[in-house]
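One protein chain is absent from this view; the other protein chains keep their places.
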Amino acid sequence: MIPWLTIAIALPAIGAVAVWALSRSRTPAADTAQTNRAEAAAGGGTDTITRVRPAQRSASAGAENAKRAAFGFSLATLAVVVAMALRFDTGASGLQFEQTHDWIPRFGVHYAVGVDGIALVLILLSAVLVPLVMLAAWREHEDRQDGGAGYFALILALQAMMVGVFAAADVFLFYVFFEAMLIPVYFMIGRYGRGEQRARAAVKFLLYSLAGGLIMLVAVIGVYVAGGTFLWTELTGSGGALAGIDTELAVWLFLGFFIAFAIKAPMWPVHTWLPDAAQASRPGTAVLLVGVLDKVGTYGMLRYCLELFPSAVSAFVWPVVALSLVSIVYGAILAIGQNDMMRLVAYTSVSHFGFITLGIFALTEQAQAGAALYMVNHGFATGALFLVVGFLVSRRGSAEIADYGGVQKVAPVLAGAFLVAGLAGLGLPGLAPFVSEFLVLIGAYAFSPVAAVIAVLGVVLAALYVLWMYQRTMTGPTPERLSGLKDLNVREKWAVGPLLALLIVFGLYPQPMLDAIDPAVERTVQIGTADAPAADGATAEEGGRE
Amino acid sequence: MAVVTHHAYLAAEPAAATAAGSPVLSFAWLLFALPLAGAAILLLGGRRTDKWGHLLGTLLPVASFVLAVLILFDLLGRAGDARSVSVPVYEWFTVGGFSAGVDLLVDPLSISFVLLITFVGSLIHVYSIGYMAEDPGRRRFFAYLNLFVAAMLVLVLADNFVLLFLGWEGVGLASYLLIGFWQYKPSAATAAKKAFLINRVGDLGLLVAMMIMFAVLGAISFSEVFAAVPGAGDGILLAVGLLLLLGACGKSAQLPLQAWLLDAMEGPTPVSALIHAATMVTAGVYLIVRAGPIFEAAPVAQTAVVTVGAATMLAGGIIASAKDDIKKSLAGSTMSQIGMMVLAAGLGPVGYVAAIAHLITHGFFKAGLFLGAGSVMHAMNEGVDMRRYGGLAPKMPITFATFGVGYLAIIGVPLLSGWWTKESIISATFGVGGTTGLVLGSAVVLGALLTAFYMSRMVFMTFLGEPRWEEGVHPHESPANMTVPMVLLAIGSLALGAFLMLGDRFATFLAPATGAEVHHFDVAHAFTAPYGLAALVVLVLGVAVAWALYLRKPVVETAPKGNLVTVAASRELYGNEINEGLVMRPGQVLTKALVVIEDKVVDAAVNGLGAGVRDSSSGLGRAQTGFARSYALTMLFGAVIVAATLAVRL
Amino acid sequence: MIPLNTDEGFSGPVVTTQAPTLDWWLLAPFLVVFGAGVLAVLFEAFVPAARRRGLQIAVAFLALLTTFVLFVLQAGSLPEEGATLVAGVLAVDRVVLFFQGTVAVLALISLVLITERRDGRDAFAAQAATVPGSEQERAHIMAGSQHTEVYPLVLFAVLGMFMFPAANDFLTMFIALEVMSLPLYLLCGLARRRRLFSQEAAVKYFLLGAFSSAFFLFGIAMVYGYAGSVNFAEVRAAVENGGAPAFDGGNGEPLMLMGVGLVAIGLLFKVGAVPFHNWKPDVYQGAPTPITALMASCTLVAAFGALLRVFFVPFGGSLELWEPMLWTIAVLTMVVAAIVAVTQRDVKRLLAYSSVVHAGFILTAVVAASTDGLAGAMFYLAAYGFTTLGAFAVLTLVRTRDGGQELGDIERWAGLGRRHPGLAGALSLFLLAFTGIPLTSGFIGKFAVFEAAVAAGATPLVVVGVLSSAVTAFFYIRIIVVMFFRDSEEEGPTVVPAGMLTGGVITVGVAATLTLGVFPGPVLDTLLPSDEAGPEPAAVMVDEASLERTAP
């Protein structure tokens, strides 16, 4: 029996260390690289990169090797994860590939890993995104003395933790990954980010998440004190250690977890860190941040809030649904109002996460399956969008919509990719996100017509913010300053191409993923429906209001 | 009664079996697969395919047409109620009780659409080879056209609402891409976005309708939904009906979602011909007919449909009468004609055949008219202002001839295609009887009057009278690959109506699909009956007025100020102003407001917290004076606290 | 208590003839350090200046090493329930040994920092007696003379630290406190650079320290008055049966309360809890950094050892009496210190406030008043000790460009991360540990104390704790931001090469921080007391039976 998950965690972790070591090995030429850093800093935008590249090429061969190694590690991880996914039994509803070892016996802490369908697809998502992000970011930090190798090391470290956080089957272990993840991202934004505000954004991100995490810590401790163990399998279920706790306590613990997850998710009104973070991030960072990290929040709601404290769910259904609806509409409208593409995409994500949380707390099978699927699809769609925006930024050094226009004429492929990603974002049938969005909506309607109808507004607004951004950046007469804009090169095509392909494939044939997700959802959805009389009653009265 | 026949034809089991038995039908998926492949190849192939791309792009729709014909014969080879065959392709997505499959429904209704789409589509592809010859983006253009054809075929072949929605949005996308084909023109880009957005509003209706279907009727496939209709509450059915109507309004540019269609004329003319005249805009009619069982069970919804149809018919006619831009005028006409079909479809089974028949003939002559207009524009250096046309007949005979045929057909000159179908609509409306019948009927007649007027106006201003050309314009006839399609369409415009209507061929063919009891189209009666006569009268009247206004005295080159009515008409009855006032402006205000709120309230709250901590920090920090004695004092103060907290327990 | 032949009037005691039996084996560590200290003083007197330093260093290291070894051996041989020695003035058990062992190790490491020299000069004034900037001072500097008295002073301070948590009666504890404090007062005043700061620190520390110990002493007097003895066990007994015979019907309650309160003040001053913390920032900033390191690590450990002992053993029977008080103090400490720290610019002051906040966290474990709380506090102290030593070690390396004195101002650390990634990385790790990020020892420590507190029903306290640690995160993070994210201006700091010693200290700090963060199991399960572990190992320090609350 091969410890798949452990390998999938260890591989990138080792990779991170190796790459860091490689990047440290100073080649003499690295100093020359340093010297023309100044001159690089002088010019801005594409010409900088082109100007620096030759110097770099000769210079930090070490960095180049480090990056290749990093890419190799990420591919290896992907291979492992895929191999694991192929062995996944879509029939079973429990955790698979389980492993359990004592870690800190005094606190009943284990190194326990295992995945169900939902965790599996999310791990797949992260495994797919990482290599692509690396490809996209290959030339991004060449004006640095480490040639960006440090950035790659951070990505690998982050990947190890991402896999870990989804694979964890021990609340403590989950928390450890949940918090530790912040650090690499913090450096990815603060050190390798863009713009003057990056340090501020990084701090905002870290403090926001940390505050949530610390509140969660209290709840985590509460779980241990109440349940006497951290092992997820022992805590959950009708016979679980937490089955007996009284509802009031359950509500408090639920809240403790939920706040942290809502901040991560990012849910209105604790979303304000995201736009700043996204704006200050390199696109690669943004992809991983919004594409995967934020999913930890929604995943946590599904896996921990719901499954650990079923008795508390009914108390939260309506508040959370309300917040979700606000997020959907609010995020969409704010996206319309943005002038910076990174911020814009960030706000669209706020809206999309609203759909996910709505789906989770609508407590119907379609809605939750849709939500789970949505997590993955959103990762692909937003990932692609961020990458394409990133290609623009790497060319012009700006994400301001006003700086662009008529790009379609000079860079049709780029524009095409941009459009496809955008259409996926607005939930066009035939592209992956539609399926999940549709499932969430029909599921939500069964829960509450009003909620579903409000949510549909988000769909309409989505068309507006996507197409308007497209119109302002890609169409119209091409201004003089953009006439030299280069279309996507091979590397960039390979970075974004797979995502677009996946969007189409899963848009036309999502069933495999749904098959993996479904058993897990059947498990979680029982929780809500089992004891959410309040929700049912509410539904009924909502129906009456219809 | 009608409902029952629906179940009969929609019971999928035997049909599926027959599908398995028939090799042709089991390849039905190729119908849309072929053009889709074309689109994929052309888009991914890149410049490599520039040389032969347009040829491939033309070939594939033709192939689909051939396949469609084969399928037609396969159907004709079956008993009437075995003619609706559902062809499952694969399972799209299934969760718990919900399942959406890529299942096709091949029945007389869908196949007649398929034939229309593939035939007209193919012709327009051919036409475009010439029309877009000079355009650097021709390959992309053909890719988009193929994409459209594929999506449209999915739309009409779908066996459930979700798949239909896929096609529905697909054609929306294609239309978006094609309207905005000349993206460097801001007007084009804006028009494209506008079209997509307004359609989205319609789609909202369709989405919610599907939610209700699944939540209440428990399914989204046609057969199951319609089977559940009798058991459903009136409120539900009414809601679903109205929501479907909303969807239809978006796609078919019916009031109140009509505003996008005229702007859509920014697209290349073949696009206007194919998408915004012949096929896509008729999807709304298709939806209403297809969802017949629901509407028939919800009379109020039907009334709504009829009302919308009538209103749009008249509005379109008025707009068309005032526009000087030839394409916009034609677009107005399209609105009006589709309004007529919607009206007919709203009448229930009686109207279905008439509606669909008119839809098909309209597809021919309107496409022909658009292509003609395109050819004229070619000749006039892409000028669209009819006031700068005139006297083109001798210069471009073929165009004039084909355009003329289309013109005669649309205004309903007896025995041409338009006449048959329009007559059947008129008869159907009057057939309703009572005041309703009278009102609706006279509305249609009025519509016919308008049609006669604005179409005559168009022909007079364009082909007859004195030339009013701008300098440097040297009109010339278009090349063969443009004229041939026009000719073919013209032939259709001449004969198709008779072919369909004589001996009620089409009615009998369609009957099992629409559940309409065939009622005989009596040619003689069409002339003798009062409404028949009325139609002829208004026809003459319209032409006469147009003659008086636009042929007898010369046309002024710049539009006169005109009176309230004409101004309103030329401003498209203030449709855009209404949208702006009701939606856009408030939306912009809301957006600005929220952006401010986000910055000054939501985010400020967090930042404020930080600032608060910092302030209180420097405040408390002042206690650290550096004076040892003040520290001692603090300690004493601490002693007090200790004492107090200890005393608590006393 | 020593009996009197109670006729009326006072006529001398009947002095018992037989001397108390002494357990030399358990006494050995104290004697070793004490002996070494005395020896060192003699060296000062008789060994020529040239060879003094080497000798002193050798003796100091040897003594501390020996004691540590002794502690380890004793831990093996000691009976489970511990033992009292020297007629019950001292008591030793596993827990005490853990504290003493920790102090020994941390003291060793600090000693490394103390001995570290940069181009022949250590961190201490050439001649403390000379006036700063005066001729004599310059002369002494030229002569390269130096204060080797530092070593005996450190040794005596460490002796006090060993006795502090081991004391078994209040008198011994008072003496231990003084033995620990007096040398530290002096050491604070010996900085080579910025001597005015240093001297001021010394004066403040001394006067406030004396002030607080006066409170402590008066508290002892009150306790003695109430209980008729200062022996912990007897005090506890007295507390349980309503005071000494002299008080019929427990009307001595006020005395008891005053006693608890004033003793508490003395101890809380040593651990630097708000509002008895004002000395910390000033002293930490003014004292020579190696000494600051010594105080921040060892003193805190010893002081908390004593605090836990006092509140668990003599006052262990009357939790409901002092818990509200400690609640209040803990909350004040965590909140106020965290908030004030936010606007600090000087790194040493910042770390001072940080140590105050950490004291607050540990107090939550004291409030828990359970074996888990005790264990949590012990782990926290050990972990924090190593981390903070590492942090201070880093501080000693970062200097201003001109004159090369230590550069306290954070704002001027910009670009450190780019030019010295290793050093900045290490410091970042320590800061993250202070913040309590998982996979560092700081997180496990936080978890341990908070877990104990929640288990004891002090959840509100824990909520305050996490919120304030969120605030602390703000200023720890800020340092990282400055080091890594700010582009370095020319006025950036210089970094003197770490060298074997300081480098070693930093390495140890990193290693400990990570090991205790990733594999805390061994320490938590073997070294620390726990309810599960068979026969009660913490007999002297905490005896569970007596820690029951009177149900509210």
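Order of writing sets the labels: A, B and C. Residues in every chain begin at 1.
What we mean here is this: a contact is a pair of C-beta atoms (placed from the backbone, for glycine too) under 8 Å apart; a residue touches a chain by one contact, two chains touch by 3 or more.
The rule we apply is simple: contacts and distances are computed from a predicted model.
Leaving aside the chains you can see, what is the UniProt protein name of the one that's missing? Options: "Proton-conducting membrane transporter", "NADH-quinone oxidoreductase subunit K", "Acyl-CoA dehydrogenase family protein" or "Monovalent cation/H+ antiporter subunit D family protein".
The record names the chain that does not appear here as "NADH-quinone oxidoreductase subunit K".
Name every shown chain in contact with the chain that has been left out of the document.
B, C
Which one touches the absent chain: C:286, C:417 or C:465?
Only one listed residue reaches the unshown chain, and that is C:286.
Looking at C:207, C:237 or C:463, which residue reaches the missing chain?
Touching the chain that is not displayed is residue C:207.
Tell me which residue among C:26, C:97 or C:217 touches the hidden chain in the full complex.
Touches the omitted chain: C:217.
Could you list which residues of subunit B touch the chain missing from the display?
With respect to the unshown chain, the touching residues of subunit B are 621-622, 624-629, 632-633, 636.
Could you pull out which residues of subunit C are in touch with the chain that's been left out?
Residues 1-4, 6, 10, 13, 128-129, 131-132, 171, 174-175, 178, 182, 185-186, 189, 195-197, 199-204, 206-207, 210-211, 214-215, 217-218, 220-222, 224-225, 228-230, 244, 246, 281-282, 285-286, 340, 343-344, 349 of subunit C touch the chain that is not shown.
Everything below uses one rule, namely that only the chains that are shown with their structure count from here on.
Measuring from CA centroids, which chain ends up nearest the centre of the complete protein set?
Central chain: A.
How many Å are there between the centre of subunit A and the centre of subunit C, using C-alpha atoms for each centre?
Result: the chain centres lie 45 Å from each other.
With centres defined as the mean C-alpha position, give me the subunit B-subunit C separation in Å.
Centre separation, subunit B to subunit C: 80 Å.
Counting in whole Å, what is the centre-to-centre distance of subunit A and subunit B, each centre being its mean C-alpha position?
37
If I count partner chains per residue in subunit A, which residues reach a count of at least 2?
Correct list: 207.
If you look at subunit C, which of its residues touch at least two other chains?
Expected reply: 474.
So in the complex, which bits of subunit C are touching subunit B?
203-204, 207-208, 211-212, 215, 253, 257, 260-262, 264-265, 268-269, 274-276, 278-279, 281-282, 320-322, 324-325, 327-329, 332, 336, 339-344, 471, 474
Write out the stretch or stretches of subunit B touching subunit C in their complex.
610, 613-614, 616-618, 620-621, 623-624, 626, 628, 630-632, 634-635, 637-639, 641-643, 645-650
Going by the contact rule at the top, pick out the subunit C residues touching subunit A in the complex.
That would be residues 375, 417-418, 432, 435-439, 443-444, 446-448, 450-451, 454-455, 459, 462-463, 466-467, 469-470, 473-474, 477-478, 481, 484-486, 520-521, 524-525, 528, 530 of subunit C.
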